[in-house]
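Heads up, the thing below is written out as structure tokens.
Only a single protein chain was left out; the remaining protein chains are all shown in position.
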Amino acid sequence: MRRATSHGRFDYRKSWHKFSRNYVSVVGLGVVLLVAFLAIFASYVTLYPSHAEFYVNFPEAREPPNWAHLFGTDQFGRDVLTRIVFGFRYSLMMAIVVLSLVVAPGVVLGLVAGYYRGGKVDMAIMRTADIFLAVPPLVLALSICSVLTPSVFNAMMAVSLMWWPWYTRLVYSIASSLRNEAFVQAAEIAGASPFHIIFREILPNCLGPILTKMTLDAGWVILIGASLSFVGLGAQPPTPDLGTMVSDGAKLLPEQWWISIFPALTIVLVILGFNLLGDGVRDMFSAETV
Amino acid sequence: MRMSTFVLKRLSYTVFVLFGLSILIFIIARVLPGDPARLALGPRAPDWAVENLRQQLRLNEPLYIQYFYWLRDALSGSLGVSLVTRRDVMVDIQEFLPATVELIVLAALLDMALAIPIGMVAGRRANSWFDNVVRVLSYVGVAVPAFVVAIIFILVFGFMLNIAPSIGRISPNIVAPPTVTGLITIDSLISGNMVAFFDAVAHLILPALALSLGLIAQEARITRSSVVENLNKDYILSTVSHGVPERLLTLKYLLKPSLIPTVSVMGLDMASLIGNAFLVELIFNWPGVSRYGITAMLRKDLNAIVAVVMIAGIIFAIANIAVDLIVAYLDPRIRMIERAA
Amino acid sequence: MSAEEILTVKGLKKYFKTTRGIVKAVDDVSFSVMKNETVGLVGESGSGKSTVGHVVMGIYGPTAGSITFMGNDISMGVGRRPKELKKRLQIVFQDPASSLNPRRTIGQILELPLRVHHLAPEGKYAERVFEMMDLIELPREFAVRYPGEQGGGEKQAVAIGRALATRPSFIVLDEPTSALDVSIQAKIINMLMRFQKEFDLSYLFITHNLSLMRNVAQRVGIMYLGKIVEMAGTPEFFSNPLHPYTKMLLSAVPVITREEEALKPEKITSTGEIAGALNVPPGCSFHPRCPFVMDICSKVVPSQIEYKKEHYVACHLYPST
Partner (left out) sequence: MAEQLLEVNDLCVNYKVYEGLLRVLNGVSLSVGSKEKVGIIGESGCGKTTTMKAVMRILATNAIVPNGTIAYKGSDLLKLGRQELMRLHRTSMSMIFQDPTAALNPVFKVGEQLKDIVRYSEFTSNAPNRQEVRTKAVELLKSAALPEPERILDSYPFQLSGGMRQRICIAMSLASAKDLLIADEPGTSLDVTIEDQIMRLLKQIVEDRGLSVILISHSIGAVKGFVTKLYVMYAGTMIEEAPTDELFSNPVHPYTQNLLKAVPKLTGGGVPEGIAGRIPSYLTIGDGCRFASRCRSAKESCHVHAPPAFDIGNGHRVACFHYGDI
């Protein structure tokens, strides 16, 4: 209330305009919303909710796509489409858990290192981040998972453990260049505290890239999760995880192609959705072109 | 001259980072829950056997002592015994590494050879039908994971085209050339064995394409957008306004600056290339170090896991140094102005 | 002049270490600013004029020399200055596009100095912000807008408002209008001149624009490669320039009217370029470009002398007697 006069209103109409001027962003938003809707209401929207986990019906196994089973059935007679929809739950959960664990510490470390650029704090944080970034993310995730008991939860922890430096590096590059900007100097001259400068002056300028990266990362985290379970180091059967489904079905290629191909294409769809959405988020934060 | 200091600085930092990485992965392998010896021998092994192995692996010593011994051995060429193959991990790596290098190098070459021309043409003819097709394909291409491409390849070539998917590095009925470099393509060329060469290439092409497709999409997109951006830059307009012929303008004055962002991103993309190799080798049953690594991970073979992660880190570092050198070649400002440390 | 000195700079040096050597951005600069006075500092890029302003503000601490402000020593970075003094000393930066945070509203920007120094009772900040906006002639509804949506003139007005918020006694104006068009520049300059009278302000006005300087400053100093080569009261400075560099600059100023053309000194054609900061010529740093160069110029650094009353110059053409 006391600051009601000076806070900028978030201009929804303008932001939506900037977001939607590229129609593919809207398509991306649609895909993500659809996937989220299906995941939340999986038990209601699927025809065979009981097929999600442990269920065996050999007489109906390996049926190619038909009207009863649009995406066919797997080697245990489970409806592939039903399992895909339940798989969305694990995918989205993976993205949500990892990002909520990773973004805040990663961003704060990047801000602090950028603010104290050139000092010992900067050295310590960024060198550590560089070490984590010295090996391809999937390889690091695989190796962390390999020493843990394979499970969805451990996969989430493993991915979280190695994902923070990407945010640190992103924010660091912005923060350390803003450190010399006149508006930061002006705040220092006004006598503002480092806390104010880091979180009120610098952070708001990093939000666009952070949110864009979060949106894109949601897709990549889901992919890494699927890759882990594809290899067998993530979710374990009978968990309906997209990666597990692809790897189970891959053994039956090429004859029973639908068991692996449909979950695989769904992974593509989800990543594509988040990628397109991310482009829209980037547009939303872009400067005026006029 | 100054180029050498640039390379030297870059190299010494790489060594530092790899050293840090070895500590990190060592800690992960030792500190995370579970007794490595118990993991290796399985739950039914008697306690005395586990204790023996603990002694042998020096697991009872403090962590930094363990690391010291590991580092000393590694520098003298031993990475410890693999619990699975019962050989020194170094020997395993020597056997499996060339196949992976062959695959990754070909994928990177395919990536550059296709992405750059596609991006250049699309950018030069922005908003043409070709550009629109490229843009749609690159949207999708970026989103398709390499292992999905690999599976689709197996489906398409095995099921729809009825060509048995090429599994492994060389057909069993063909005699492999004598090992010189370990890269079958190079070795067969050296020995003049063209049959083996074409067979090896036929085996390479699908996994390499599966690995590079996403990158091609990504880099074509970046090349396109930097071409479009540069087309409106004053230095291109000025070259146009002096009547320099279009081909020279595109292939010289537009190409070189436009490549800088593409090549820079390639450094990051090498990460996904190396990471994806783990999955693609598994699917194509490619006898490389990545497939070896996956096996080690599934069997909790700690020495092998540490070694494979370090190998991935080293390949990634080499790729990044190569990328930095190419960027420095393309951009004299990076080559000649020392950035403030 | 018997007026009270508000700022005294003595033997100020600011060196920067770079990978290729030491840059002497400011090298032994002394001057003072009286109460209610505007002192102009003119120079081309690389002359170190902005660095002087930044060191005075404490954006970085000096390498050597002293800065005294209202009787207090402030030869240190802003972080170590007493809060009370920070309030009295403000700056307006060259480019308002970068000195105003694009992600903070104009209201938030104006409110920050008030809050830091607790200049209003809780709940009264909005009112004070509105008063500031009236002062800089911005409509009150702009408080919730972001600087990016405004024109250059409005943005610079906000930057001036922020500098005024703590009721300072001294403001460094670091090329406050060089990013603006002339028609906007005039408006901003008039605003600054009005505030100077209204709030008893002293200015250190840094610019490369000599014509502008003529109209705003009481005293003018001219800088070349980190040194003040000439300094005098404005009328004296423009009617009787001494240093060859001053004459060269004045000859090069583009002018509109015949009267202005007549004011220019004997024409000294501009030659050469300012040397790189890393290889400053020995002796007088201007000697490679000087039409009156003598043997001594490349060997001995000329010291500053008071050639006439209140007219200082550092040039071997004017030996101290």
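Residue numbering begins at 1 within each chain, and the chains themselves are lettered A, B and C in the order written.
The criterion applied here is as follows: a contact is a pair of C-beta atoms (placed from the backbone, for glycine too) under 8 Å apart; a residue touches a chain by one contact, two chains touch by 3 or more.
Predicted model, so just to flag it, every value in this text is computed and none were measured.
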Touching the absent chain when the full complex is considered, from C:K35, C:R167 or C:R214: C:R214
Residue touching the undisplayed chain, where the options are B:G77, B:P172 or B:G243: B:G243
Interface with the unshown chain - residue positions in chain C: 44-45, 151-154, 181-187, 189-190, 193, 208-212, 214-216, 234-235, 238, 248-257, 259-260, 263-264, 269-271, 273-274
Hidden partner chain, residues of chain B it touches: 126, 228, 231-246, 248, 252-253, 256-257, 260, 330-333, 336-337
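As a convention for this text, only the chains that are shown with their structure count from here on.
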Label of the chain whose CA centroid is most distant from the centroid of chain B: C
Closest chain to the centre of mass proxy, which here is the mean CA position: A
Centre distance in Å when chain A and chain C are each reduced to the mean of their C-alpha atoms: 50
Whole-Å separation of chain centres (CA-atom averages), chain A against chain B: 23
Partner chain C, residues of chain A touching it in the complex: 2-9, 181-183, 185-192, 196, 200-201, 204-205, 207, 287-288
Residues of chain B touching chain A in the complex: 16-18, 20-21, 23-25, 28-29, 32-34, 139-140, 142-145, 147-148, 151-152, 154-155, 158-159, 270-276, 278-279, 282-283, 293-294, 296-298, 300, 302, 305, 308-309, 312-313, 316-317
Contacting residues of chain A [partner chain B, same complex]: 24, 127-128, 130-132, 134-140, 142-149, 219, 223, 226-227, 230-233, 246, 250, 253-255, 257, 260-261, 264-265, 267-268, 271-272, 275-276
